[in-house]
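Removed from the display is one protein chain of the complex; every other protein chain stays in position.
Right after this comes subunit A.
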Amino acid sequence: MILDVPELSLVALVGISGSGKSTFARTHFQPTQVLSSDFFRGLVADDENDQSASSDAFDVLHYVAGKRLAAGRLTVVDATNLQTHARAGLVKVAREHDVLPVAIVLDVPESLAWERTQAREDRTFGRQVVTRMHRDLRRSLGQLAREGFRKIHVLRGVDEIAAAEIRYEKLFNDLRTEHGPFDIVGDVHGCRAELEALLGKLGWELTRDEQGRPVDAVHPEGRKAVFVGDLVDRGPDSPGVLRLVMGMVKAGHALCVPGNHEQKLARKLNGRNVQLTHGLPETLEQLESEDPAFVAEVRAFIDGLISHYVLDDGGLVVAHAGLKEAYHGRASGRVRSFALYGETTGETDEYGLPVRYPWAKEYRGSAAVVYGHVPTPQPEWINNTICLDTGCVFGGALTALRWPSRELVAVQAAKEYYAPVRPLIAVATKPDQGLDIADVTGRRHIDYGYGRTTVPAENAAAALEVMGRFSVDPETLVWLPPTMAPCSSSTVDGYLEHPSSAFAELRAAGVSRVVCEEKHMGSRAVVRVSASGAGDAIWTRTGRPFFGPELDEPLLARVRAAAGPLFTELGSDWLLLDAELLPWSAKAGSLIRDHYAGVGAAGRAALPAALRVLDQASARGLDVAALRDRLELRSAEIDGYSAAYRAYVKPTDGLTGVTLAPFAVLAGAGVSYAKKDHDWHLALADRLVAADPQLFTPTRRMIVDLADPADEAAATDWWLALTAAGGEGMVVKPWAGLAATDDNGRLVQPGVKCRGREYLRIIYGPEYTRPEQLDRLRQRNLGRKRSLALREHGLGLAALDRLAEGAPPWRVHELVFAILAAESEPVDPRL
């Protein structure tokens, strides 16, 4: 015997003690799918047979069942389930999660059950208990359907039980295997002419019957149409629309979900008493001139419609009034009701229409939800949902969304067929202003496309403090620079970092061509400038304003002026630049004075004084030569160290002396430039330098073919010269651009830094070049830093992608916030 069970359901096994429920569960289901009351009694009371623990045991069982169902997992309850109240608890859990409750009844002769019970040592109750159970079972059989079980399988006798087989059935709404491509059409409301025009515009070819009425449509590229419902009412030809759509659905060329207007029409056609309002009378009048057989077909068609569909591997959901995430792929009365009517707050607006609950504003699902129902002047993506009802019948337009390209295609209505009760305004569907704290706090798992990451709650708390107190407006803060890993430690004598390691590392990652960019020693600056100046900002690597408005504003004005031609050339009214602000002392002046230079001054005062003491002692004939050598070395080291930081100190006064060295143009309106190669980025940077050579500093660079040792040698010489002249070093980047990937399509490090020998004195200490110290430092562990750099880089790229897609601010912000949170991970700050 085949037992049909929906893929996602709550299955209650029903049977008396000794009927073989546990054996049945073991045979047909995975152990983790089965929740047994005995097990939960044991869990709460250390005794599987302690009936006094049943109440607590079922509390826990229901809780676990609820968690499983919420996650979309089939759940089987192995308990006698002979009493109404016990089954009612299960039906309630199923309904709370909008899954179908299923009963499988194991009906064995009482004598057999008693025999089995006696054979079990842990069952101590008497025969009369089994008899009572059996009586309960008989009584239960007739009640199951009424109690809400949507499928009831009764297996009579051991043979039927032994022969049973479970067959999983998909829910009707589960069309995840349908990949389209789709043309999703908004509310038609009897506007047949506009529908024909729209289908024509989308490339469909209409089939007409002998009277010239369209009865089907085919797309030469095999596209599939999806109607979001409300085909009928108010408009001039509801029967004509039905005829066409019914034909398309029947031929397999279209899918259709019902709207509230179809629902009401079907109720009327089924003889129910409904109010003849909102354009229904027009439809009924139009149907009167139709053949009764056609009207019967309409009735059957509407009765057979499924309230929502999950399509394209779960990436697309279509429902007439939209659908919140918890209801996707679920089946229950309230899911259907939500899909048909949406959720209302219980209030009415000034036109007497129900106030709709703005579910889309809270939507956080990964599936795109496409719907209609509420006429809006312009379709707009809100949190990955879009309403296609553009009020055709009210004289607006009929709109279709092409999936997966997300392209909108519309035709204007020929006229206003019906006067709207209220004007078409996009009320309550506008995304909320500002950001919601629930989107960033607590422990969060983020799938950002280039990878997945978990933000620990404590890192999020730290990031919130920075974001809340110090950052520029989080909606402006669309990107943060990732941290950068240094190259692997070099084995070259006297060097901790050396170009050869950087080249080897990138070559190993599958990169064939790199660009070596001079590493400017200043402060990282991200600049957003626009043609109009609105929303412009410059921020640091942790998202803070740079110097404060008195200096930031004039600085931005100059960048804006220089970037003028680029706005036109790139076709974007704003640009996001990645740059270094120079000199280091402009922003880090007090850090240099108090820390780096202080150490230098102390060393330059103490060491010569000590050397003088030693010289005097030596003159007295004391043997202090070894100590003197050591202090002399120290003195040379502190001089080297002092020269290193001094190179990054330049006088500035306000903005005088401050320059920006741009090296990447990250994004513009609707576009991320992450895939552009570095020649492109640096050419744009050069244009800025040319436009305002005082403000901008060029980035010297050299392109290296990693297969050519001569190229490498030249770059190494270049690096040696650069660092000998006081330069910090260079960054070696895959030439292909920010989003460079390896052969497996995984992101590679966007750049590795290779810092100069003298520069590293201010990082690792003046004396780090001593052989024994270098040996120890070469053991430094780069793993953490590299994985952090890659994660932050991926999050940043994803933020640029989402920004380009026009994603809502919180979708971009959650990623930028995650970058900031990642920065509170403990990683060696010298790397």
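The rule is simple: a residue touches a chain if its C-beta (ideal position, glycine included) is under 8 Å from a C-beta of that chain, and two chains touch if they have at least 3 such contacts; residues count from 1.
What we mean here is this: contacts and distances are computed from a predicted model.
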### Message
According to UniProt, what is the chain that's been left out of this complex called? Choose from "Cell shape-determining protein MreC", "ABC transporter ATP-binding protein", "Small RNA 2'-O-methyltransferase" or "Multisubunit sodium/proton antiporter, MrpG subunit (TC 2.A.63.1)".
### Response
"Small RNA 2'-O-methyltransferase"
### Query
Of the residues A:Thr454, A:Thr491 or A:Gln616, which one touches the chain left out of the display?
A:Gln616
### Summary
Across A:Tyr309, A:Tyr596 or A:Trp719, the one contacting the chain not displayed is A:Tyr596
### Query
Of A:Leu435, A:Val455, A:Val559 or A:Val689, which sits in contact with the chain we cannot see?
A:Leu435
### Message
One chain is left out of this view; which of A:Arg272, A:Lys415 or A:Arg469 touches it in the full complex?
### Response
A:Arg469
### Query
Taking the full complex into account, what residues of subunit A touch the chain not shown?
345, 347, 349, 355, 358, 428, 432-438, 440-441, 458, 461-462, 464-465, 467-469, 472-474, 545, 585, 592-603, 605-607, 609-610, 612-614, 616-617, 620-624, 627, 630-631, 634, 638, 641-642, 646, 649, 651, 762-768, 773, 776, 829-830
